[in-house]
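Dumping the structure here so I can ask a few things about it.
One protein chain is absent from this view; the other protein chains keep their places.
The block that comes next holds chain A.
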Amino acid sequence: MNPFSSGTRLRDMIRAIRACKTAAEERAVVRKECAAIRAAINENDQDYRHRNLAKLMFIHMLGYPTHFGQMECLKLIASAGFPEKRIGYLGLMLLLDERQEVLMLVTNSLKQDLNHTNQYIVGLALCALGNICSAEMARDLAPEVERLLQFRDPNIRKKAALCSVRIIKKVPDLAENFINPAASLLKEKHHGVLITGVQLCTDLCKVSPEALEYLRKKCTDGLVKTLKDVVNSSYAPEYDIAGITDPFLHIRLLKLLRILGQGDADASDSMNDILAQVATKTESNKIAGNAILYECVQTIMSIEDNGGLRVLAINILGRFLSNRDNNIRYVALNMLMKAITVDTQAVQRHRATILECVKDSDASIRKRALELVYLLVNESNVKPLTKELIEYLEVSDQEFREDLTAKICSIVAKFSTEKIWYIDQMLKVLSEAGNFVKDEVWHALIVVISNAPDLHGYTVRSLYRAFQASAEQESLVRVVVWCIGEYGDMLVNNAGMLDIEDPITVTEADAVDIIEMAMKRHTSDITTKAMALIALLKLSSRFPSCSERIRDVTIQHEGNLVLELQQRSIEFNSIIAKHQNIRSTLVERMPVLDEATFIGRKSNSMAGTASIPNGASFNLPNGVAKPSGAPLVDLLDLSSDDAPAPSPAGSDFLQDLLGVDLSPASQQSGVNQAPNSGTNVLLDLLSIGTPSLQSSSSIPVTTDILLSSQNNKTPVAPLDELSSLSLSARATSIAGAAPMMDLLDEMKDNGPVYPSIIAFESSSLRVTFNFSKPPENSQTTLIQATFTNLSPNAYTDFVFQAAVPKFLQLHLDPASSNSLPASGNGSISQNLRITNSHQGKKSLVMRIRIAYKVNGKDALEEGQINNFPRGL
């Protein structure tokens, strides 16, 4: 009985599923069916096995799990009848995959069926094997498949050929066994055998250099002849498509010729004539013909140079490009991308057309064209191309803007020769699509602006105009805010006017207006608002007449719900109110940002994560320290909202630039969890107050913060300068430092300070712990362990391990290094985080174990630490 012609239940199930109006209904039907099938499987129902499997395949297609039917496939394959086997093999291919253990069980059935007397059963087995064969099955069954390559019926030979493709891909070692039989397939006349034989040879060339060499020597001429025969063959109704005999075979042959010709002048030479014939004679008014031309062009471009053919190929692409059919234009663009490495000039000739394609209404074509334009840009055409692209940016639709913006920014950054052009282009992009611009792009812009002192005035005035035209673009607003904060005076007094500029009149109040607007925009995020607050602080000093007004604005934000903004406004406000005498020094213009460092960092990325240990005894009066990982850390913290691999380095830099904290660094490297990682710009600024007590020791301390913030060992000048600058300012204004103390003393109360302990000391090693508490979680203690070598021998492979009782939770960050120089000439530091669930009741306790190598010999030290300070 055939379950498909007479059985009603498969049809019924499909009808029931079709009738379902909602996904829930469908799930219910499927669940019911699956239950019935499971029951049938359990009863080992023979009669309906194939029907059940057919149902399962339908259910599988709908996307429901069907693993319980896998064994049924095997049973059907093992049965004797052809219809059972057929559905069994189909089930095997659809429901199973090569990773499943079940598959091993089928190897034997496959072997039997490959040797079956009925050639249709052999065909089924070959097909299944070709689709799902694993490496092990390939080894077991390769001899059978090899034999079947010479089977009398061509329908078996063609399947055996594709089966061999799978086998040599799974086990490339077997390739050499297939070289000879594959080469003999190329002499066949049957199209199915030819097309699969060519495919097998193509894959052989990919996995085995010997096969490539052999086929190149022995078969190139034969293949050229075969292609010639196919091209010139008379009308063959069975294979004819739009007047061309078997275009698929054409294409496979051209592909194989491409591989044989690549890198071999002789082989390339022998195929020149036929390629020329295909390129000139193929009809190009139907898809089939164009498909062949397309393949032929690819082959011409890949094989060894023949000037005449290349011209022919480029002309075909030119014709494609001007075709009205979008499919043809798409493949032309695709092909031009490949041709560009071979013949840039020829592709450049089509620049105008390609640029038109960037503006096409079809997303696929736009994407291809944009990538192509990106490759076409060079020093000589960058200006007109950028102009075109930016003009198009203005009218492009939203979903394309992200791609387009990224490409424009990349082009501008890569090819800009003069700063003013760069700044102009970036301003245009920011005004049009600032919301799509990546953070590192506007960071880079700020660095460039900072490095172009003669353009400061020009830039800030252009930004002022740009802001008035398009205040919706977040990253534009940020750059505007930063620049007005820095160079606001040049905006008002028209300093550094260039000839090309139209003079504008901006009052001090206008400039403050802009910042206030940025502050009030409801779309502004915290970063922008925080930048605006800093800009206001800077302006309060630059524009004394607006000082009162600025104070009012900052006072408004003292009640801000966002801690960061609240804190900044309170701090800034007290600077404005109480510290007039140091304010102007505090808000000095930023020193020029070091372009080289920025670029270097960008390329270095996060290569070195080892940080220099922070000054061990350094404890900032840390009421404002924020734990790393707080959602809203700082001014320019980018890694909290997006942390793409390439950008963190750049963002670090900007954090330095604005003197902001390093918590992103600690998030990434897990090394800087000491509380001083919460230092922010204000603390840096304010730290000038504290040192008056701590004496000059704070200079290295500040530098330390900087160093750890960078995550690599090259000190960055800007903030260094800034801090030393402000420190020198302190010397001249000790009077101003005193009142500042109150503020800082207040802060100090929030962060209890615990004494450091020597946790472990032996004749060879000393371990000290420094403690701190993140303010938001009193149960957690951050410990910075410092290891010092007391012996005259260096230690390597240094590993510190620790264990704690159950009421404690311990988290160990990676150590700064695993080698410890001799005689205390350096140290390793490692951060630990302990959470005490019985805080106040039980104190901390820890067992430690330290393993290392001295002169190649293993050493081990163990100990228990009981002397933790109370209350941790």
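Assume a contact is a pair of C-beta atoms (placed from the backbone, for glycine too) under 8 Å apart; a residue touches a chain by one contact, two chains touch by 3 or more; residues count from 1.
Note that contacts and distances are computed from a predicted model.
Colleague: The chain that is not shown, which UniProt protein name from "AP complex subunit sigma", "AAA+ ATPase domain-containing protein", "Large ribosomal subunit protein bL19m" or "Ubiquitin-like modifier-activating enzyme ATG7" does it carry?
Modeller: In UniProt, the chain excluded from the picture bears the name "AP complex subunit sigma".
Colleague: Thinking of the whole complex, not just what is shown, which of A:L185, A:A288, A:L593 or A:L872 touches the missing chain?
Modeller: Result: among the candidates, A:A288 touches the missing chain.
Colleague: Quick one: which of A:R11, A:R38, A:K414 or A:H811 touches the chain that's been left out?
Modeller: A:R11
Colleague: If I consider the whole complex, including the chain that's not displayed, which of A:Y48, A:F178, A:Y214 or A:Y330 touches that chain?
Modeller: Only one listed residue reaches the unshown chain, and that is A:Y330.
Colleague: Based on the whole complex, identify which of A:K159, A:R478 or A:R583 touches the chain you can't see.
Modeller: Of these options, the touching residue for the absent chain is A:K159.
Colleague: Extract the touching residues of chain A with respect to the undisplayed chain.
Modeller: Against the missing chain, chain A presents residues 2, 4, 11, 14, 18, 54, 57-58, 60-65, 82-83, 86-87, 90, 93-94, 97-99, 120, 123, 127, 130-131, 155, 158-159, 162-163, 165-166, 169, 191-192, 195-196, 199, 238-239, 241, 246-249, 251-252, 287-288, 290-291, 294-295, 326-331, 334, 361-365, 367.
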